[in-house]
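Before we start, here is the structure in question, set down as structure tokens.
One chain of protein is taken out of this complex; the other chains stay put.
By written order: A, B and C. Residues from 1 in each chain.
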Amino acid sequence: MSELISSSKVVSHMANGQEMSVPIYQFKGSSDAPSVYIQANMHGAEVQGNAVIYQLMEQLRGLDVKGDITLVPLCNPIGSNQKSGEFTLGRFDPITGNNWNRGYHFNEQLPQDFAKQYIDLPFDEIKVKFRAAIINDLETQLLDNPYGLNTAQHLCATLQRMAFEADIVLDLHTGPISERHLYCPEYTKESAVLFDIPHTLFIPSGFDGALDEAAFCPWWQLQLAYQELGRKIDVAVDGFTLELGSQEWLCLEEAKKDSAGILSYLSAKGVVEQGLFEPTEMTRYACYLKDYRALYSPKSGLVEYLAPLGSHVRAGEPLIRLLRMDRYGHDDVIEIIEAPEDCIAILHFASASVNQGTELYKVFTRYFTL
Amino acid sequence: MSELISSSKVVSHMANGQEMSVPIYQFKGSSDAPSVYIQANMHGAEVQGNAVIYQLMEQLRGLDVKGDITLVPLCNPIGSNQKSGEFTLGRFDPITGNNWNRGYHFNEQLPQDFAKQYIDLPFDEIKVKFRAAIINDLETQLLDNPYGLNTAQHLCATLQRMAFEADIVLDLHTGPISERHLYCPEYTKESAVLFDIPHTLFIPSGFDGALDEAAFCPWWQLQLAYQELGRKIDVAVDGFTLELGSQEWLCLEEAKKDSAGILSYLSAKGVVEQGLFEPTEMTRYACYLKDYRALYSPKSGLVEYLAPLGSHVRAGEPLIRLLRMDRYGHDDVIEIIEAPEDCIAILHFASASVNQGTELYKVFTRYFTL
Amino acid sequence: MSELISSSKVVSHMANGQEMSVPIYQFKGSSDAPSVYIQANMHGAEVQGNAVIYQLMEQLRGLDVKGDITLVPLCNPIGSNQKSGEFTLGRFDPITGNNWNRGYHFNEQLPQDFAKQYIDLPFDEIKVKFRAAIINDLETQLLDNPYGLNTAQHLCATLQRMAFEADIVLDLHTGPISERHLYCPEYTKESAVLFDIPHTLFIPSGFDGALDEAAFCPWWQLQLAYQELGRKIDVAVDGFTLELGSQEWLCLEEAKKDSAGILSYLSAKGVVEQGLFEPTEMTRYACYLKDYRALYSPKSGLVEYLAPLGSHVRAGEPLIRLLRMDRYGHDDVIEIIEAPEDCIAILHFASASVNQGTELYKVFTRYFTL
Partner (left out) sequence: MSELISSSKVVSHMANGQEMSVPIYQFKGSSDAPSVYIQANMHGAEVQGNAVIYQLMEQLRGLDVKGDITLVPLCNPIGSNQKSGEFTLGRFDPITGNNWNRGYHFNEQLPQDFAKQYIDLPFDEIKVKFRAAIINDLETQLLDNPYGLNTAQHLCATLQRMAFEADIVLDLHTGPISERHLYCPEYTKESAVLFDIPHTLFIPSGFDGALDEAAFCPWWQLQLAYQELGRKIDVAVDGFTLELGSQEWLCLEEAKKDSAGILSYLSAKGVVEQGLFEPTEMTRYACYLKDYRALYSPKSGLVEYLAPLGSHVRAGEPLIRLLRMDRYGHDDVIEIIEAPEDCIAILHFASASVNQGTELYKVFTRYFTL
């Protein structure tokens, strides 16, 4: 049975002077298995990941945890507390509009410089030295800035500092109204089948500001930099974003299933005993990020979402019924918006009325099975 | 087959100078049956009433409509368009916090003065003359004000002016996440069974600013004023608020059921052919407004709503599971919030996280069957 | 020199589980002079009162403070932290629209019952016993409620509990863009000239939910209840709202002037040495609350505020220039909105564009000098 250490860390200061902190739970690993960092609820309305962390901890407490595991639920206090009507407006900084999950740091020069400098370093030492380098870069570039950081950067830097210690980083999100789906970097496609998630997005090596990228990009770029210099190394750190259903929804029972899927992945990686948890058998679909398409509403109106999430929709089949009550008596009082091509419906907007240009659905196109 | 006349009316002017208008659909009655006014979507997120109006019009077009019917969907353009994240923040004026459904006008002096002045007037003439009086009062008191009206009052006065022409006023709302329920004035309890709505609130004669009250209060108070003077008259105008499910939800199929329920009421009142539509058989529960209780959260945290809507919950049975992820390892990481007394769960909050003091559930207590 | 005791009190719990608290500063009085409660920043954008409390404490520390003084700056953490763009949206609960300064408690039955029961009690004992009664009522009615309190009521009850201990209650607010003005109950008109505030509103005995009323209403109603029974007593508790300029504005130098004005009042009441501070000589204007009029915009558009705050405007003189850039080339591209009657401009709206029905100015009419 593994011991759990509780602590907390201040991540932001509010206008009234009060410090806001995140809870931190840590299992100390019994061996040198990979270390893990898991956080949840970066976007304020996406609470279900907290329940998954709860269920994970309930399970881990009874197991021999072999690698260090750090779990940070409720990781964005400003986002969690930003209410607007009966909704948690926690996707972006209410002052600036900055998406909270785009404030992480990445220095693209660092991997190239490092590879050149340490072309012949043994891989074990690369891991130690490069980790120290990116941590030092994070601290120097961001925390020693006389002009300071913006609010999102400050929060992200504090979380990223913890994530940088880990070999495996899992960021638990949800969509608006959403099927489960996984963001998995292309270099480790084989990991996708270890989770109990039926839909996977393969993402390329570019950095777009999110935590999963902030975790794996330095290491992936390092691999590519070595490759350019003629040496082949592994990517030492894996990062994933798990989208675990819908926002504004909490269900401890469903959370238990997601906890089991995560344990299956951790078991495969040796963080807990191998073979103890196995992925559920299911058909898994995937597509590349460039083929993950958002459908924006061509018109405004009231919306009935017709395509069930997870359903496979053929080109020309209906996704949306759009009701325009100012147009009763005309042909366009009700219009059907169709799928532009064959796709899987992954998520849709949370509200029943939309402006022109509101994102209606996000869909997998050109998908394939794993 | 009845003819439908379409028009629109400006109800507000936005900061950029643009006028916002509501669509108006009118059936001219073929006889002197009661006239009807139906509006929907006063609160921006409560869109389902628009679909009900759609289905009503689809049905009415094929019928002999005996009383004038005016239908106003999308009746609050400011509310409909006030988006905040993936949610329509349309419950209150975003500038002032004023609940849009509390801006109607009522002059409590008028019924008493009228009854004294026209103590012996025949009831038919009372109806004509008092209607003219409240319309005149609305126009004088509100529209001739050198200091003007606030935004909610202006919108409400424009809608109320139309509603004042009718003998029956139906205001279509929804709850946040909600069972269907009906607000019915106490003086006409027998009307509650004519709708297909399983839960009814009986409301007293006081005016609290909403449209249903704005419609019936003048007439109910008039009845009471005559009664005080020793004469018994009927309440000439009925007003109801129908809560038709959840906000941010549109379903044309479910709307058809609600349309049928409204037609059953209108049929009983002779607005369409009597006997053509009958209320569905169901057990109907009711309670008095004073026994409709809101349960406020004693603590903050993440919320799993345990009591299904419409379910009968005994005192001490669970309503809410509250998850506090900052308290893992302590007894209060999960707490159950129980029903303080026997009740029916009617609606609950829309978000999965709450501040201390957020309304969790609204419940019928001391309920009875109709 | 008086000692200052610092503490804090939890007043709300946020969705992420975190407790929010208010700082409390207390001077213990050296004699039995009246006790004082001062709070600031109930509305999140109205920060200047905090600076006034700062300056007050700087002064009080060097004086012999004769009555207990409790000072609570930043008294509404939710309001202070509710940002929306570059503005603090702290006037109402963002979930419900409830104005934070309307959540206080008043039991109108209590004074009448008390007067009947204790018709002959000496006044000193009335003060002790009635204070105990309203505190007990607050705690019983509000805190022992199985259905709980809403968020605003909870915050207000916690603050009101502290205010109920005091003989003098000052609630420091600001307007949007505003001249200094004072809300003073009619029964103590002579107090208005003790502050350094040039504009005073005399308010009647009714309770409308604000802290000043919550402080004096029980005692004023008690006086009236005794009066009805034929006994004459004083109103034992005074409550004032001070509006100290504009929101979103902080100036320590101006705060010092307001601090001096408050000390002048406290000095007159014997809380600090009498005669130590004297009110500044100025012409003071006043009107009754019913004559404090809000001018709502008859149209929407861009707004140039023409009447300087504090200026005396004659009926027909310009208050507003309204620019409608969609109307260039027409007569109404620029329109002047005039004062409906002679008035003093006290405050105006903070934004340069308005909807139809937005409050433009608030003005004193039928004003007089003190």
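General remarks:
As a working rule, a contact is a pair of C-beta atoms (placed from the backbone, for glycine too) under 8 Å apart; a residue touches a chain by one contact, two chains touch by 3 or more.
Since the structure is predicted, the reported quantities are computational estimates derived from the model, not experimental observations.
If you put the hidden chain back, the residue from C:S2, C:N50 or C:T70 that touches it is C:N50. Screening A:K28, A:K116, A:K129 or A:K299 against the full complex identifies A:K299 as the residue touching the chain left out. Checked against the full complex, the one of C:L89, C:I126, C:A214 or C:L309 touching the unshown chain is C:L89.
From the options C:E108, C:E228 or C:E304, the residue with contact to the unseen chain in the full assembly is C:E304.
Against the chain not displayed here, chain B makes contact via residues 14-18, 20-21, 44, 74, 77, 80-81, 83-86, 88, 94-95. Think of the hidden chain as still there; on chain C it touches residues 4, 6, 8, 23, 25, 44-45, 47-48, 50-51, 53-54, 57, 73-74, 80-81, 83-89, 91, 176, 247-252, 302-304, 321, 323, 325-326, 328-329, 333, 349-353, 355.
The chain not shown here touches chain A at positions 12-18, 78, 91-93, 95-99, 146-155, 293-302, 324-327, 340-341, 353-359.
The criterion applied here is as follows: only the chains that are shown with their structure count from here on.
Most remote chain with respect to chain C, judged by CA-atom centres, is A.
Remark: chain A and chain C have CA centroids separated by 47 Å (rounded to whole angstrom).
In terms of their C-alpha centroids, the spacing between chain A and chain B amounts to 42 Å. Residues of chain C in contact with at least two other chains: 14-18, 95.
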